[in-house]
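A protein chain is absent from this complex, but the other protein chains hold their places.
Chains here go by letter, A, B, C and D, matching the order in which they are written, and residues are numbered from 1 within each.
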Amino acid sequence: MTQPKMGVRGILVERAGHRILFVEELDVSPGEVLAVVGPNGAGKSTLIHVLALLERPSEGEVLFDGRPVRGDLLPYRRRMAVVFQEPLLLDATVESNVGSGLSLRGVPRAERAHRVRRWLERFGIAALARRSAHTLSGGEAQRVSLARALVLEPEVLLLDEPFAALDEPTRQALIDDLDRALAETGTTVVFVSHDRAEALRLGDRVAVIIGGRIRQVGPPSQVFAAPADEEVAAFLGVETIVPGRISAVEEGLAVVEVSSCRVEAASALEGPSAGEVLVCLRPEDVVLSPAEDRPAATSARNRLPSVVRRVVRSGAQVRVELDAGFPLVALITKQSLEELSLEAGSRVVASFKATAVHLIPRHARPQSPSG
Amino acid sequence: MTQPKMGVRGILVERAGHRILFVEELDVSPGEVLAVVGPNGAGKSTLIHVLALLERPSEGEVLFDGRPVRGDLLPYRRRMAVVFQEPLLLDATVESNVGSGLSLRGVPRAERAHRVRRWLERFGIAALARRSAHTLSGGEAQRVSLARALVLEPEVLLLDEPFAALDEPTRQALIDDLDRALAETGTTVVFVSHDRAEALRLGDRVAVIIGGRIRQVGPPSQVFAAPADEEVAAFLGVETIVPGRISAVEEGLAVVEVSSCRVEAASALEGPSAGEVLVCLRPEDVVLSPAEDRPAATSARNRLPSVVRRVVRSGAQVRVELDAGFPLVALITKQSLEELSLEAGSRVVASFKATAVHLIPRHARPQSPSG
Amino acid sequence: GGDDLVIGVSTSVRDTGLLDELVDEFKRQRPDQAATVKPVAAGSGQLIELALRGEVDILIIHLPGAEAKLIADGDGIDRRELMHNFFALVGPPDDPARAQSTLTMAEALKRIAATEKTFISRGDNSGTHLREMALWRQAGIDPVGESWYQESGAGQGQSLLVASDKGAYTLVDSGTFVVFQERLELELYVSDEEPNQYSIIRVNPDKHGVNEAAALAFAEFLTSPAGQRIIAGFGLEKYGEPLFVPAGPGSDSEPAATPER
Amino acid sequence: MELIWDGIREAFRLIFTGNAEVYEIAFLSLAVSGAATGIALIIGLSIASFLAFRAPPGRTLALSLLNSGMALPPVVVGLVVAVMLWRTGPLGQLHLLYTPAAIVIAQAVIATPVVTALSVVALQTLHPKLRLQVLALGASRWQAAWLLFREARLPLIAAAMAGFGAAISEVGASMMVGGNIKGSTRTLTTSTVLEVSRGNLEAAMALAFILLVLVYAVMLTLTIVQQRRRAS
Partner (left out) sequence: MELIWDGIREAFRLIFTGNAEVYEIAFLSLAVSGAATGIALIIGLSIASFLAFRAPPGRTLALSLLNSGMALPPVVVGLVVAVMLWRTGPLGQLHLLYTPAAIVIAQAVIATPVVTALSVVALQTLHPKLRLQVLALGASRWQAAWLLFREARLPLIAAAMAGFGAAISEVGASMMVGGNIKGSTRTLTTSTVLEVSRGNLEAAMALAFILLVLVYAVMLTLTIVQQRRRAS
């Protein structure tokens, strides 16, 4: 592995006597996009502040290009750009807001104007260039804030919920755009998001912060598929989390008794191979078929006859809450809903692959993060 | 229909000489939840301000309980509660922020404390009660702002992107909660959202604002299924919008020529039954199957052999960009992706029902909104 | 007129502290008036203005020319002489203009003008200023505009401080000089031949709405032996010499003597 | 230099020997300037709310007048107020000249532009939408003003302190309309000036020191109120 671009070691941030952030170790490789997710108040913004060298932790140090950051912070800060959670615009025009970082760096007027214009256009706010920043709508302000950071074309980009106020088409287009641009320029990015989809889409790795600690870091698929503990699982939207007991382990498959049912799980469980566990299942991994269907030749090892409790539209998809002996949630398409003509009380078979089941040892303790 | 709870007539709001909001007519029935969606800078927040009687439009009037609002605004304002896009908290404790509306209404201390506590708990911020509001994280502040409005248990609730900064589990839980609570209390709600899923989930009707005008109002399914014009369609995420030409109308089905393909559409097209149209198709309505599959007995009338251009993970789903003679986007599940083992260059058949195709007359002009 | 007794007093009388003693004693003697006595100190020119407008009831002032005019115009009546001290020419200890060896003020001023040594004038139309101008006229010199002739436009004490700092000559009344002496690097060289006469003038009740009875009472008190005794003794304790010479004998019930002119 | 130390020593002597006259003068100073500041606050906050929230046309003009008012020389204010209160003046019948009330009026005239001009700015620096938020919460006009004043308490208390400072430190107006009458209208500043013109510089220093100690007590209290819970 190449030398990390940025990192923190033993960071501790306290406010009014509370530890609000405590990170043993976290590294971001050059060109990597690290998505930071976590519930409100977890300490995500605080982490961004620490990385941006704007908040001096009471303990620990920040590494830049492998060396601890010491002395004058300005040269470091000039190699980064930060988008804050609130767009704090200067009381000036949109144009001069976006150009402010460049003019602080002494970029000549002509080049500045050129770069500013390019980024204003990219964010669809070229028409607002001469407007006073304080008259902008919420989303317009956030675009300006983003453009102001990106125009700097920094080595490290720190984004704190940069897309929260953007409308959905813009957000999608921007994420696409950004994804490409970041890959091209090799920018190292740490970005905070509430939107799990966003994190999955952009992040090379995902870090989950809960209660001021990094609970898990890893590639998105791994983190989503195998949450480190109950809280991480709950936060990541693994909506079915039920307690069970491992009764046997056969051919690499664990057999878990959940209520009156048996669930087979391919989840690699560390520690004791038998005992109390939490069974986690992501709703989109659950497939529903008519109750009378003959079992088809599928790779789904678990087939549970269930009763529909509730059907809730959720965006373009439909969330079906089931009773399979234990509460179970499935996410299906509108088509499936129509074809299966589901409604509360319908009987269906819920099937899911053993590989889709993730087991967490009961009362799992938060782990130290692994960089 | 019962008398509308709130409404506006001929509202015109100007800023620095620009018309930023112009609404002929909009009504909200008692107990109805109206979702307002639209791109950034569309005028959504401005509409909320006008409804909240905080911004006096240069023309037009606001109706409350069917009568124009005149004279002292205080009694009207006391029957509403507003959540602003930015949580503007007072420089006081969380508790006294949440209680501020009640104490302005002279609610006795004991009752106030009780109600405040209940709502703090409901929003998971009871632990922050005595904290100074200015030390909160972004999401915590938004919860306080929401609690501050909801504790008033108003007749009319005006919410401007109330959930933007909330983490996803909280947001889901809250929306569920709110949905139930609003139904119980019969509160009339107008809420602005960027999140189409949120609008679908909560809204009894959806109003689409673009460029300061209401382009369409109606039940979510209708608005999403039949956008009034091209911009509405694009905004609502009907990602495939291609120009075509109606060549024939047979048995209630329009046959549209799109590039070299024929597409059948069940869309009820007003106006000339032949001519230039835009063909709109929602990505989740497109089903993909292996190219070699024999046509199954499905209700999908359109089956287009296509080539996969790009596969993009988008949250729990996968977006597949296709070339079907014209650009076409499909949204499929991870399972389907695995089963079909799709990658750039794969050949597939894209099928969709005729009822899923929506036609918009070419160069459609924005319509006057229909209340 | 109002019930108040507004006494217009030249600032030098107030600044020495004499006014407070006189008023305190008056209040003791006339408790009926105590609440209404309002001694107001101001520049001499300002006092005349106030008198002309009937805003004061009685004046304690040292501005002979203006006093006469006030009475001639019928705005002031019942002028009584109260006390006096002397004007003196003071200057730096090394006495560069050699004023010491002169006998008269006019002569000393001529030397200052001849040697162009700095002279500080108050320039504020006060009694001291007017006397100074008269002395220049006697000396036959018009100093205004000369570079060595500086107008301070400040009060008596302040002008002394300026003169001291600049090593300049200035004209001062003997009372103020005594009070400030220890702060100054100035010495007294020539005393004026004419006294610095303070007098009392009541504002004409026939012309202005003034508090005639109280004003008369105060005038009577000032010229009474009790009042005169206070003046005679004022400053003895603190400075070792009295600051003013009372107009009357300061004893018994004799009316105040009219001084020789 | 030793003048200053002598002055401070003298101040302690005056304070601890319980010199009744000094106590009286000090009390009058505080009372008069406090009252003047109170009047200035009432007038100033009303005008400031109007100018800041209503943003009437001509606001910049009004503000520039108020700002100029911060440069009103006390002696001029004293003169104008005196002209008004003269026996022959329009308000002569009130017999206020040479009373503490006259000083209160003159100091209020001095403090009002200071308080008003700074309060306008204080309210202008509030987040512009905060007023809407407060109204949206159901605040009546008065409740809204009160809540916004509380939000702007930092600069508003600064405005009040500046007004109080201007009032209690001025001397020209007190002298002119109060007359510096012993036992009645003599304040700490006028008696300081008196002592200076008497050449009693130590005494002047002592009075000034007492003034500053009193002022400090007031300002410390206000500063603590102002800065409370601004710690983080």
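Here, a residue touches a chain if its C-beta (ideal position, glycine included) is under 8 Å from a C-beta of that chain, and two chains touch if they have at least 3 such contacts.
Since we're looking at a predicted model, the values are computed, not measured.
Undergrad: For the chain left off this view, which of C:G65, C:G140 or C:G153 is in contact with it?
TA: Missing-chain contact among the listed residues: C:G153.
Undergrad: In the complete assembly, which of A:L21, A:L34 or A:L152 touches the absent chain?
TA: A:L152
Undergrad: Can you tell me which of D:T99, D:T112, D:Q133 or D:T192 touches the chain that was removed from the display?
TA: D:T192
Undergrad: Can you say which of D:N19, D:Q124 or D:S184 touches the chain missing from this structure?
TA: Only one listed residue reaches the unshown chain, and that is D:Q124.
Undergrad: Considering the whole complex, not just the chains shown, which residues of subunit A touch the missing one?
TA: Touching the missing chain: residues 49, 52, 54-55, 74, 77-78, 80-82, 84, 86, 88, 90-92, 100-101, 104-105, 132, 134-135, 148, 152.
Undergrad: In the whole complex, what residues of subunit D lie against the chain that is missing from view?
TA: Touch with the absent chain occurs at residues 1, 3-4, 59-60, 63-65, 67-76, 79-80, 83-84, 89-90, 114, 117-118, 121-122, 124-125, 152, 154-155, 158, 161-162, 164-166, 168-172, 176, 189, 192-193, 196, 201, 204-205, 208, 211-212, 215-216, 219-220, 222-224, 226-227, 230.
Undergrad: Since one chain isn't shown, list which residues of subunit C touch it in the complete complex.
TA: 11, 42-49, 123-126, 150-155, 158-159, 161-162, 165-166, 185
Methods note: only the chains that are shown with their structure count from here on.
Undergrad: Report, in whole Å, the distance between the mean C-alpha point of subunit B and the mean C-alpha point of subunit D.
TA: Roughly 56 Å separates the two chain centres.
Undergrad: Approximately how many whole Å separate the CA-defined centres of subunit C and subunit D?
TA: Their C-alpha centroids are separated by 35 Å.
Undergrad: Calculate how many whole Å lie between the centre of subunit A and the centre of subunit C, each centre taken as the average of the chain's C-alpha atoms.
TA: Each chain reduced to its C-alpha mean, subunit A and subunit C end up 90 Å apart.
Undergrad: Which positions in subunit D are in touch with at least two other chains?
TA: 232
Undergrad: Can you tell me which residues of subunit A touch two or more of the remaining chains?
TA: Each of 15-16 in subunit A touches at least two other chains.
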